[in-house]
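Here the structure comes first, spelled out in structure tokens, and everything after it is commentary.
The complex appears here minus one protein chain, its other protein chains still in place.
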């Protein structure tokens, strides 16, 4: 007989939980759910013969991520000047010549000092914590519609230009694998780990108020967009 | 505040069943189902103000069912002869001049004595328990594509013809609301209530065999139709 | 037939052309977010459709199209693939013109609009299987159709949203003599079935949504009756009328049809409950085995009497059994999914599954079933199915003994 795995001993033998016994009573138009079979069976002692070794060329083709510590950066370099030429040719149509954004396309430069304002402008210079992300993302997903088309040198050059547009490197800067770790972005220190469980502890309430919870209630604001299918000259959206 | 119904007191206060407590443990890729809210709330003491009285004309328009005891039969009558004319005009194209069925359309007459055979032919005469069903169904659903178009007199006549085709009434028979209850179909006594829980009690087995349940097993029959999408000159189906 | 077996896993000779160079779909933009405001399956899944067996019936308006069980997984049947059985074609009903009548042995004879139904207190959500009593009906005399879509595809499993029928009967006020209800559809068959009042007051639903959205037209839009665990023909689509009476109506679908002719020439009637049943959906004739080594066997099990408690699988035609893993919810009167992970060395298999429900009912073999019922029953064939998997992976519908 073929080797058979994954039949947990408890299935079938399992006592029926109380909950379900109750729900099975005749004459009740209700439906109970049983206990799911539980965690998937522990991996077989014998290794599972699925998947084949990934070849080095294959890993290289897909392994494009770049980390803040420089892991993943390819060999290469590029200057702000080269970057400007490339940017004007491949990027400016959407992001503007100076990264100011055309129409609703993303803004890439400026915005310093706006993060506490009513309308924060979150750019590489004003918001992003790491320069590595610019390299990673531009190579990964830009120009929009032609992803992964930029060479390492081109990407270094464009990142150098974007850093320059954000006043982070001088006009004659040449970015390379070697000096990349030295580039620090100004807003990095302002990121911290999710702390909702402590700073929002008040949202865990055992007994929320049920009756007479407030004084009189009035409408304080109404929907700005009255059509359910908005169209026309609407405000610029904040879905990022 | 508006009157609010249907919030069962136990919701929320309900103790969490053991089953679910277990399943909520961290680190378990499993998912428990809770107890459904249970039976719908008992009907409000106050009558629910939904639905409006059905008018007599409305009930009359839809109340077309006919029972074996004659309940639901309209006033009227029709002869075998009239029925023959109507049947040849509106029914024979599918069911054949003598109810023998054209092509794969249903057979309506004959088949007496075949019920124990390998190929039972289940017709009004050989199988159906009640003549009222013929009246009800012919008026309800025939002619196929023009349902509920037959008048009471026409329906009496067609049923009379179908009974005659099945050798159940003579050629000069006139069927009417009055004599309808007298028509008995021959196979009626051979119907009995579902008795699976007693005659098939053997199918309730506490511990079905798991190992070495039989001697050697061989294939005894193979699928006759090898194409998964059958087409062409296939056997007449037995989906009724 | 030609072998279907693949080469099996092996180290690649050189870089896989699907990895190097990076595929085009990773480099150029694809369709935008709303090319299909109501989405549809991938073009690569175009064969996963309902299928009709045209020789089964004389007309497509009274016929069936079958659910492609072999290609599905999990417990929900997608609305677009729920099998369809009509007796007069699909009624196309404007919801504003829809009316629902309750009359007969009640205190108040009433008419409801769809809005009224949606305003009724006590709305519920429940998952139930719906199996046509004729499912597997073509297999009584022996293995006939090669594919679980055709042998077992008259079943679907759906989450319904609706109001208990009881709520309407309570408003109308059933008179003491009311012992049965007649449910009637608004289609050209004006489909009718008699239902005992106990069932009507127990768990039947007047449903207007399935799997989260409005009922599909071929499933009774805007309103169908849900009759949990009982044969699909009773789940009246396009529900227009409930009549309360003191005896069954002996309609065509409960006399000429949906009665079970046994070998002695007598017939069982009112065989409402669908017994426990199961089928392996993969491997199966439309889903052959393609690789040696690790494989996942999967199938579905259900019972009209309660909850599936256990499913056993045999790979040797019923000599030896292994209990499969039931995975995902197992609700009463709903379809459950089971799996058996196994290694295949390429030997011939005779695959079977055996369902047990919480009443202790064990799905019988076809031999056991025929011993009690003969082969003329048409309906309620819940016998154990056998698939023969050949050493090349091809799979066939067979019977064993």
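Every chain is named by a letter (A, B and C) in the order it is written, and numbering of its residues begins at 1.
Assume contacts are C-beta pairs under 8 Å (C-beta built on N, C-alpha and C of every residue); 3 or more make two chains touch, one makes a residue touch a chain.
The shown structure was predicted, so the numbers you read here are calculated from the model rather than taken from an experiment.
Within the entire complex, contacts from the absent chain reach the displayed chains A, B, C.
Residue-wise, the contact with the chain that is not shown comes from C:84, picked out of C:84, C:102, C:130 or C:333.
Of the residues in chain A, those that touch the hidden partner chain are 5-6, 33, 36-37, 40-41, 43-44, 47-48, 50-54, 58-59, 62-69, 71, 94, 103-106, 115-116, 118, 120, 122, 124, 127-130, 132-133, 136-137, 140-141, 144-145, 147-148, 190-196, 199-200, 202-206, 208-214, 217-232, 234-240. Take chain B: the residues that touch the chain left off the picture are 1-8, 11-12, 16, 20, 23-24, 26-34, 36-37, 41, 48-53, 55, 57-58, 61-62, 144-149. Those residues of chain C that touch the chain absent from the view are 6, 9, 12, 16, 18-19, 23, 25-45, 48-52, 59-61, 63-65, 71-82, 84-86, 88-95, 97-99, 101, 111, 115-116, 118-126, 159-161, 186-188, 190, 209, 211-218, 221-222, 238, 240, 290-291, 293-296, 298, 327-329, 337, 339, 341.
Simple rule for what comes next: only the chains that are shown with their structure count from here on.
The greatest centre-to-centre distance from chain C, using averaged C-alpha positions, is reached by A.
Chain geometry summary: the mean Cα position of chain A and that of chain C are 41 Å apart.
Centroids of chain B and chain C (each the mean of its C-alpha atoms) stand 17 Å apart. In chain C, 124, 126, 164, 166, 316, 320, 329, 356 are the positions where the chain touches two or more neighbouring chains simultaneously. Contact with two or more other chains is made by residues 33, 36-37, 40 of chain B.
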